[in-house]
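Removed: one protein chain of the complex. Kept in place: all other protein chains.
When the chains are written out, they are named A and B in that same order, and each has its own residue count from 1.
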Amino acid sequence: MILIHCPYCDEKRPEIEFANAGQAHVARPLDPSSQSDEEWEAYLFIRANPRGRHHERWRHVHGCGRFFNAVRDTVTDKFETTYKAGEPRR
Amino acid sequence: MSDALFRNEPVSSTPYVADGVSISLAAPLKRYSLRARTADALETVLNAKVPQKIGATEGGIACLGPDEWLLRTPADTAMPTGAGLPVAITDISERSICLVLEGPRAAELLMTGCPLDLDNFAVGRATRTIYETVEIIIIREGEDRFHVEVWRSFAAWLWTAFTAAASH
Partner (left out) sequence: MSGYRLENGGRIDRSRPVEFSFDGHSYQGFAGDTLASALLANGISLFGRSFKYHRPRGIMAAGSEEPNALISVDRGAGRFTPNLRATGVEIHAGLNAFSQNRWPSLKRDFGAINDRLGMFFPAGFYNKTFMWPRSFWEKLYEPAIRKMAGLGDAPTQEDPDIYASTYAHCDLLIVGAGPAGIDAALEAMGSNKRIILIDEQDELGGGALADPALWPWLERSRKALIDAPNVTILTRTTAFGYYHDNFIGAVQRLTDHMPDNSDSPREKLWRVRAGEVVLAQGAIERPLVFDGNDTPGVMLSSAAKVFANRYGVAVGTLVALMTAHDSGWHDVFALAKAGVGIKAIIDVRTEVSSALLDEANRLGINVHLNHSVTGVNGRHRVTSMQICNNADYVGARIDCDTLLMAGGWTPSVHLWSHSKGSLAWRDDIGAYVPDQPNENVRCVGACSGGWDFGSGVIVDVLPTPKDQSRIKAFVDFQNDVTAKDIKLAVREGFRSIEHIKRYTTNGMATDQGKTSNLNGLQIASTALAKPVTDIGLTSFRPPYTPQTFGAFAGHAKGALFQPTRTTNIDGWAAENGAVFELVAQWRRARYFPRAGEDMHAAVNRECVAVRSSVGIFDASTLGKIEVVGPDAAEFLNRMYTNPWKALEPGRCRYGLLLKEDGFITDDGVSARLAPDRFHLTTTTGGAARVLNMMEDYLQTEWPDLDVWLTSTTEQYAVIALQGPNARKLLEPLVEGIDLSADAFPHMAIREGTICGIPTRLFRVSFTGELGFEINVPTAYGRALWEHLMAEGAKFDITPYGTEAMHVLRAEKGFIIVGQDTDGTITPFDAGLDWAVGKKKPDFVGKRSMARPDIVAPGRKQLVGLLTDDPNVVLEEGAQIVADPRQPIPMTMIGHVTSSYWSETLGRSIAFALVAGGHEKMGGTLHIPMPGKTHEAKVSGMVFYDAEGARLHV
């Protein structure tokens, strides 16, 4: 069970307090109706599957309740950093 | 409230006493979920001090998240509704019950299923966390005394888990 640093609580907490919430920085288009089918398909379904650095979202669901962003290495399962939702991509 | 209708609690009102720790059901409390962008916004509405830091408690108010506080108060105090203001005050008095773990083995008992390092969890601190698979809120009331808030439907399970672990 890994430890994950919650950027809101500002401490490392056990993994079972958290839930993964998929890839980070996939913003909902401001005006979905203006999206072409291809653009909308990309937003809905197309996700990265990198070997190595991966930007993903986690929620401290059994803690402060906040969604936040993380950079995790998919090979080593080590978190490089975590940061608050809305902050620029790291 | 009516004399006709009685309260029905999910666990026994008789404390469970084991070697070094007791488990008991706390008396009914009024509980409110307090939400706002800042502690200051709530202070204005409540006219009370609201802790700023996640995990801190002050006057019965625990800061659980950046925009979330839990107020627990024994008295049937009148609460403002916050109507029209950028705050949310919601009555959750009956959502959970509180189990009190008390005694020199209280932290040890909690750590049988809670993954937090309670040696480094100071008196006065509160947090939402988990006991095995059940979400709880723990409040360290004293060196040897914890309040464990648990949603009612999970309370019977948690009581059984605590009493089993305490008996070992």
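Keep this in mind: contacts are C-beta pairs under 8 Å (C-beta built on N, C-alpha and C of every residue); 3 or more make two chains touch, one makes a residue touch a chain.
The structure presented is a predicted model; accordingly, all values stated were derived computationally and were not measured.
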Interface with the unshown chain - residue positions in chain B: 1-10, 28, 33, 35-37, 67, 81-96, 108, 111-115, 117, 119-120, 132-134, 151-154, 156-158, 160-161, 164-165, 168
Residue numbers in chain A that touch the chain omitted from display: 1-3, 14, 19, 21, 27-28, 31-33, 35, 37, 40-41, 44, 57, 59, 61, 65-67, 76-78, 85-86
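Quick note on the criterion: only the chains that are shown with their structure count from here on.
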Distance between the centres, which are taken as Cα means, of chain B and chain A, whole angstrom: 30
In the complex with chain B, residue positions of chain A that touch it: 1, 8-10, 13-14, 16-17, 62-66
For the chain B and chain A complex, residues of the former touching the latter: 54-55, 64-66, 68, 115-116, 127-130, 135
